[in-house]
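Of the protein chains in this complex, all but one are displayed in their positions.
Take a look at chain A:
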Amino acid sequence: MTSGQRRLSAVATAALVVALAAACGGGDSNTGGTDSASQGTETNAAALTGEVKADGSSTVAPLTQAASELFGEEQPQVKVPVGTSGTGGGFEKFCAGETDIQNASRAIKDEEKAACDAKGIKYSELTVATDALTVVVPKENTWATCLTTDQLKKMWEPAAEGKIKTWKDVDPKFPAEELKLYGPGTDSGTFDYFTDAINGEEGASRKDYSPSENDNDIVTGVSGAKGGLGYFGFTYFEENADKLTAVQIDSGNGCVAPSVETAQNGTYAPLSRPLFIYPSAASVKRPEVAAFLDFYVNNIDAIAKDAKYIPLNAEQTAKLKSDLQALKSQAG
């Protein structure tokens, strides 16, 4: 063997080591999988296998992820990877038949319905939790404890762009503090819902606010500016209640603060919203998907609390269960 060949083979060995390390990783998990499978068959006669693919809204994802984790304790052989492509991006995949369950923070749009119809994808809309879109201001803000939906519209409507610059512009009673707006980016289902509820048209918003796909950026932005205001899901407010104040919303029936109760009974209007999952009817025929959905729906209260979401009220829970039964009988 010449020195040159020795060198080449050394490099080939190095490459092999890398490849083997990866392969060994797979091997380990394989043995792990088989172990749990044999345990599974011992304790549970109906051990299922397969993969249930979920994708969609990052707002709903933690809920499906919590369901996936809890389900994994019962059916360790069923894999439930959960993606976060956003509500719009997720529907694109769902209607191409690439995923089994779509997480959505808003209802399906007409063009998405058309895309699903074109591919023959049938689905059902299940409400799995409630969210209270929370409008937040920093602790230093002492004047805006309650805002009317008209005041919110005045701040956020497209016509406000470049005109409504201070709090005084919103209402003469407010101080002349600079108004700094933070919100989710335009791809977000939260943005779609807020613009629809407040500005009256989905997607219609002033553009000169600071958009962010990461709600933690909105927390940082609002808590750092005296005249700041932003909106996001209730969980992000709960986690940051020491830095931010949640504004009460007056939609004509007095001021209502966002909370578990007001969101559940619907008095926190118009900003309490349902969160959905859309299972595909074709996928429900597969036993592992049906088992996962059964588990999800039957444990919805525990799952919602575990993932720090606002659980459904009794009436909504009953509707969720009957909706799933309807989907299963429709799927056959």
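Definition applied: a residue touches a chain if its C-beta (ideal position, glycine included) is under 8 Å from a C-beta of that chain, and two chains touch if they have at least 3 such contacts; residues count from 1.
To be clear about the criterion, contacts and distances are computed from a predicted model.
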Have a look at "RNA polymerase subunit sigma", "ABC-type quaternary amine transporter", "Nitrogenase protein alpha chain" or "Phosphate transport system permease protein PstA" and point out the UniProt protein name belonging to the hidden chain. "Phosphate transport system permease protein PstA"
Residue touching the undisplayed chain, where the options are A:53, A:106, A:206 or A:273: A:53
Given A:79, A:109, A:122 or A:286, the one touching the chain that is not displayed: A:79
Please identify, in ascending order, the residues of chain A that touch the omitted chain? 2-5, 7-8, 10-11, 14-15, 18-19, 21-23, 25-26, 28-30, 33, 51, 53-55, 58, 61-62, 65-66, 68-70, 72, 79-85, 89, 93, 96, 98, 213-216, 235-236, 238-240, 306-308
